[in-house]
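Missing here is one protein chain; the remaining ones are kept as they sit in the complex.
Each chain carries a letter (A and B) given by its place in the written order, and its residues are counted from 1.
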Amino acid sequence: MKIVVAYKWAPNPQDAVVATTGEVDLSRAKPAVSEYDPVAFELARRLADATGGEVVGLTVGGPSIDTPLSRKAALSRGLDRLVVVADAELEDADGTRIATVLAAAVRAIGDVDLVLAGDSSIDVAQGQVPLTLAGVLGWLGLAAVSAVTAADGGLVVERSLPGGTTVVAVPTPAVLAATADAVVPRVAGMKDILGAAKKPVEVLDLAALDVPAPGATLATLATAKPAGGERTATIFDGSSPAGAAAQLVGALRQAGAL
Amino acid sequence: MNSAQSWIVVADDTAASGLVDLARSVGDEVVAVVAGRREVASSLASAVDRVLWLGEPDQAPVEAYGPAVAAVVAQATPRTVIGATSPGGRALLGAVAAALRVPVLAGVSALEADGDQVVVTRSVLGGIAEHRTAVQGGTTVVAVDPGGAVAGDGDLAPLEELAVTPLAATVTEVRPAAVAGADLGGARTVVGVGRGLKAREDVALVSDLAAALGGELACSRPLAEGVDWLPKERYIGISGQHIAPDLYLALGISGQLQHMVGVRGAKVIVAVNSDKNAPVFSQCDFGVVGDMYEVVPALTAALGTGS
Partner (left out) sequence: MDFGLTDEQQLLLESLDEVLERECPESYIAELDLNHQPPTSFRKAMHEAGFMSLGFPEEYGGTPVDAMTLVLLAARTARQGLNNGYGLELLQAMDIIEFGSEEQKAEVLGLLAAGDVPFALGFTEPGAGSDNAAMATTAVHHDGVVTFNGTKTLITNALQSRYLLLMAKDPSVADPRQAISMYLVPMDAPGITVNRLEKIMWNISDSCEIFLDDVTLPESCLVGVKGNGFKQLMRNFEMERLVIASQCLGLAECAFEDAASYAAQRVQFGKPIGQFQLIQQKLTDMAIKIENMRNFVYKTAWMLDQGVPLKSQGALCKRYCAMAAFEVVDEAMQIFGGVGVTVGTRVSRLWRDVRGHRFGGGTDEIMVHIAGRQIVKDHS
């Protein structure tokens, strides 16, 4: 089985500096393999090992996503090889644009049985791109996947949905987005990190890919820092729990919260 | 583009009031496409102007209707398409967005129509900033929280059944969750607990307080996904529930962005944590620096005696 893991090299907005105007400065946020993507690497590795297949990492974005560090960070997590599309045109691209480029790259890789992705990215955090990718490819796209195994030329997929665990028989090819806790991903050890430098990386040229033009563009009219960020905390000392509790209940009554 | 129309894409879930309300705010005519059971389609009939129903899904997952939904929507090219942030909702929106080659915007709080263009007010990057964004040159596709059951005006729109073929995929088994789903979204008071909790059996400590407050129990991600002490429906955070209760209590929660973004809409936030440096104390209205194992029972007692 040939499995592509679509992942993101992204900064954590936790470390962003947000101006009062709502402008976001991410320069201090160090990019990394997005938090939930290692789950997809791990699922892919286990499935590939069980079926005798190959795991290809795939990431697209601006030029900053392709550095020796970013390559090794991904390749040390169980990938066999890596495919990268890094182009200035994709800097700050919207999710649908990213999905169309991912789809073109999946087609360029060829004979892909399965695309796996993480739950959502650490920065945009919408969980949308894998499902839009499925739309572009015309494949079935399922999110909330907690387990996947191969069976009879297809896949048996377990999903963690509000109504309970749902088991779906899925023919390939398909796109699956894992839950954040589907598996505990292995930690990259020194051997994996040293080995990563020796694995093949293929850089695809955006211009050479068959990517349709966007059907709409986004224009940012205004930015703002969300309200609610500046709560003024009244702190009670809990070394006397009963006293603090009484004070708190009093304060909440006064604030009309009880 | 059909500027008068707002479409909603509904993925087998009767909770769709959030979709309908937002669609009404920017469309004279609201059209629903339903990939789900007849009862879901019927429940919308009194709230929207047209209901397009893709037939009984039987054993097909709603996601299998993505291409069919996309084809119907693309043909109409409405000004706005709205779907749910649920896994099924996002899949349908993904198919629509792919067909129209337009972005899907989430975290949306308001839409304003201006001719063919729609201006979207939304939170970005997990909620650290808010943008007003104009979608230009194409359909505006947004994902929103599905809300509750729809309330209609009484006029029933006829179900227009379309014959479509879903992608091949079969639901072979559904194992219902052991615990009934929580209604965190509707609760006025929510008590959230995090890693400060040391053992599964100590959940009782917190649920006692939730009971005393008449509120719902919730948790941060590690408790639902790391150790599985609480069901996942009760997990609040960036990829979990986003809630806006009157009162939210964060107990033993450090206050990482990934959690706090889920309660940003709360009117009053209370934090209890033994670490006075915990980031939660800069994001709350009231805080108690102390051991939650002592403060929480004291709080339950204080509420019980009406002091």
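General observations
Heads up, the rule we're going with is that a contact is a pair of C-beta atoms (placed from the backbone, for glycine too) under 8 Å apart; a residue touches a chain by one contact, two chains touch by 3 or more.
The shown structure was predicted, so the numbers you read here are calculated from the model rather than taken from an experiment.
Among A:Lys72, A:Arg97 or A:Arg159, only A:Lys72 touches the chain that is left out of the view.
Between the chain not shown and the residues A:Gly189, A:Pro212 or A:Gly256, the one that touches is A:Gly189. Even with one chain removed from view, subunit A keeps its contact list with that chain: residues 32, 68-69, 72-73, 76, 184, 186-194, 196, 239. Panel shows subunit B; residues 195-196, 198, 226, 274-277, 281, 291 of it touch the chain omitted from the view.
As a convention for this text, only the chains that are shown with their structure count from here on.
Centre-to-centre spacing of subunit A and subunit B amounts to 19 Å, using the average Cα coordinate of each chain. Within the complex formed with subunit A, the residues of subunit B that make contact are 61, 63-64, 66-67, 70, 85-87, 90-91, 93-107, 119, 123-140, 143, 167-177, 181, 213, 221, 225-226, 232-233, 238-239, 246-247, 256-258, 264-265, 267-272, 274, 276, 281-291, 294-295, 297-299, 301-303, 307. Subunit A contributes residues 13-14, 16, 18, 22-24, 36, 94-97, 99-100, 119-120, 122-128, 130-136, 138-144, 156, 159-171, 174, 179-181, 212-226, 228-229, 231-239, 241-242, 244-246, 248-249, 251-252, 255, 257-258 to its touches with subunit B in the complex.
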